[in-house]
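Below: one structure, written as structure tokens.
Missing here: one protein chain of the complex. Every other protein chain is in place.
Labels A and B are assigned to the chains in the order they are written; within every chain, residues are numbered from 1.
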Amino acid sequence: MFFNQLIEILKQGDSGVERYSILSNPKITSAASLENAKETEISFLEKDSYLLNQFEDSSASAVIIPLQESLIQKAIEKNIAWIAVKDPRIAFAEILESINPILLPKEGIHKSAVIEENVELGKNISIGANVCIESGSKIDNHTIIYPGVVIYNNVHIGKNNILHANSVIHPYSKLGDNCVINSNAVVGSEGFGFIPTNKGWRKMPQTGIVVLENNVEVGCGTTIDRPSVGQTLIKAGTKIDNLVQIGHGVHIGKNCAMASQVGIAGGAKIGDGVILAGQVGVANRVTVGSRVIASSKCGIHTDIEDGQTISGFPAIPNKLWLRCAANFKKLPEIAKALRKLKQ
Amino acid sequence: MFFNQLIEILKQGDSGVERYSILSNPKITSAASLENAKETEISFLEKDSYLLNQFEDSSASAVIIPLQESLIQKAIEKNIAWIAVKDPRIAFAEILESINPILLPKEGIHKSAVIEENVELGKNISIGANVCIESGSKIDNHTIIYPGVVIYNNVHIGKNNILHANSVIHPYSKLGDNCVINSNAVVGSEGFGFIPTNKGWRKMPQTGIVVLENNVEVGCGTTIDRPSVGQTLIKAGTKIDNLVQIGHGVHIGKNCAMASQVGIAGGAKIGDGVILAGQVGVANRVTVGSRVIASSKCGIHTDIEDGQTISGFPAIPNKLWLRCAANFKKLPEIAKALRKLKQ
Partner (left out) sequence: MFFNQLIEILKQGDSGVERYSILSNPKITSAASLENAKETEISFLEKDSYLLNQFEDSSASAVIIPLQESLIQKAIEKNIAWIAVKDPRIAFAEILESINPILLPKEGIHKSAVIEENVELGKNISIGANVCIESGSKIDNHTIIYPGVVIYNNVHIGKNNILHANSVIHPYSKLGDNCVINSNAVVGSEGFGFIPTNKGWRKMPQTGIVVLENNVEVGCGTTIDRPSVGQTLIKAGTKIDNLVQIGHGVHIGKNCAMASQVGIAGGAKIGDGVILAGQVGVANRVTVGSRVIASSKCGIHTDIEDGQTISGFPAIPNKLWLRCAANFKKLPEIAKALRKLKQ
């Protein structure tokens, strides 16, 4: 593809094209990060990026930049094609989709797939090898199911979903449209509910269901449990990374992002637009307000108000935590100074 | 089902029925939590529950309560059917089982299942699609194996076990009766044993086995490794949540509960009735006494005596930790006060 063709693609996209120079209109075969880009490759640079000083040495043939005179100047000096847009990352995403379109599996049902009775299949569906779909389940149009996926009975999978290899969907789960379930994820498994008795733990039946709204993505190996009654609910647009645990009865709002190895215990309520960084834990029944940002390894044991940025364990406001952590390192000095003063 | 029928079921159960009023004997179609219950639904309330103030507004047609005059009075005022029992949660569990019986798969071996030679199968077994059972393995009566499960050679699975989809059982593992292995769990995998040499890591063969006694449950994605020699042992009645790591040679006592994302390193010994909350870590070869309770994210690096409640990293008694954590938040003030005093 030539650079002028990419410009046309970007003009139809969402990145906000502002200015550009196609120069000799280089052929673009691939995309790469600034430090790795070679000739015929396109790269991108964000405002105030940590890669700024890689720009000068880059061998890229073209670059996507924010509208910033100094960067445009540099591109001109380097004599490479450039395009300035409002959001360079979105432009880069659009170009990756054009240059490296995903190879989708063929439509149709592989002959080794096991589809039980009373399964309702939409149009233009792809069902891979050794998939098993149990009775009463329904798969809507344009959904892709990769090999080895197991869908228990009475599940409803919406349109345009992608279920990657060996993922498992348990009975009565409901997935909206445009969801992605990554490899080996488990949706709708039995919540961890046991009652202490003097004969040991007695299981509380988990008869509720898991509901994923539209555009939810679930990472590899992530587990989302169903509750004893009611729903575990993940609202539209929320993205969940790998190896995350979502306990039974948890409600997560819209457009949240949960990084890898986050654990959310049973009954917790998470607002909209919440970001939990890696290995964060949320305790049972805690309420986390909308737009909360919790930094990695944070342990949330009490309700958090909307808009807070929190850190540490137990979680406290991030700015306070930074000062506390700085003083933690000085604890031996503090103790020593105190001993001296006492004398 | 009508309320008087549920009463009869509870009388035969373990919840300890004390008093009840069937009123107009409502029809009960389903169960729900107090705040979500609608007409024709039954709910429950525990002693000192956080849902107490939801009781008044609940639309439930019937409620299970502890024997407490004030609650009975409230039920009478609301004019709904009620039953007072010693343990409302157990009553609720029994009613869920009656109202929402689990749909079990049909007996028999699916034609796509691969059963190698010398596999011994008991009676009334269900083996799902694309299951693979390797030679020398033995499955006892009434066990259910869902689609995609892989059982390596020489495994012994006891009676009444449930193995959920795509779980994997490695060679020579032994499972007792009434165990549940949830989806994508791995039992008996190779322990992480490597010896440092000047040519890099050299594998220590892991020739031991994993033994699960009766009534053990293993969560989705949980991994239980076998040791180089001897056993990794989980004793009867222990329940393990999702995404837990049990290292090689670990011994866990009876009736323990391990919450999600707990990690127990090689050779650790855990007593009976131990409760580890989410994301707790236990170091190599540490001994944790019986009835220890470790709160979430706790890091256990040294032996812990029976009956302790511990928190923090490194783990200290919970009460001490609470006071330390409260002071941690004041570290900037403490440092400031100290600087002033020094002047």
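Just a few scattered comments:
One rule holds for everything that comes next: a residue touches a chain if its C-beta (ideal position, glycine included) is under 8 Å from a C-beta of that chain, and two chains touch if they have at least 3 such contacts.
Just so it is clear, the model here is predicted, and its values are computed rather than measured.
Although one chain is not drawn, the whole complex shows that of B:1, B:76 or B:324 it is B:324 that touches it.
Considering the whole complex, the residue from A:137, A:215 or A:228 that touches the absent chain is A:215.
Residues of chain A in touch with the missing chain: 14, 31-33, 36, 50, 87, 89-90, 92-93, 96-97, 99-100, 102-103, 110, 112, 128-130, 146-148, 164-166, 180, 182-184, 215, 219-221, 236-237, 239, 241-243, 254-255, 257, 259-261, 278-279, 296-297, 325, 328-329, 331-332, 334-335, 338, 341-342. If you put the missing chain back, the residues of chain B touching it would be 112, 114, 130, 132, 148, 150, 152-153, 166, 168, 170-171, 184, 186, 189-190, 192, 194-195, 197, 200-205, 207, 221, 223, 225, 228-230, 243, 245, 247, 261, 263, 265, 279, 281, 283, 285, 297, 299, 301, 313-314, 316, 320, 323-324, 327-328, 330, 334, 337-338, 341.
By definition in this document, only the chains that are shown with their structure count from here on.
If each chain is reduced to the centroid of its CA atoms, chain A and chain B end up 27 Å from each other.
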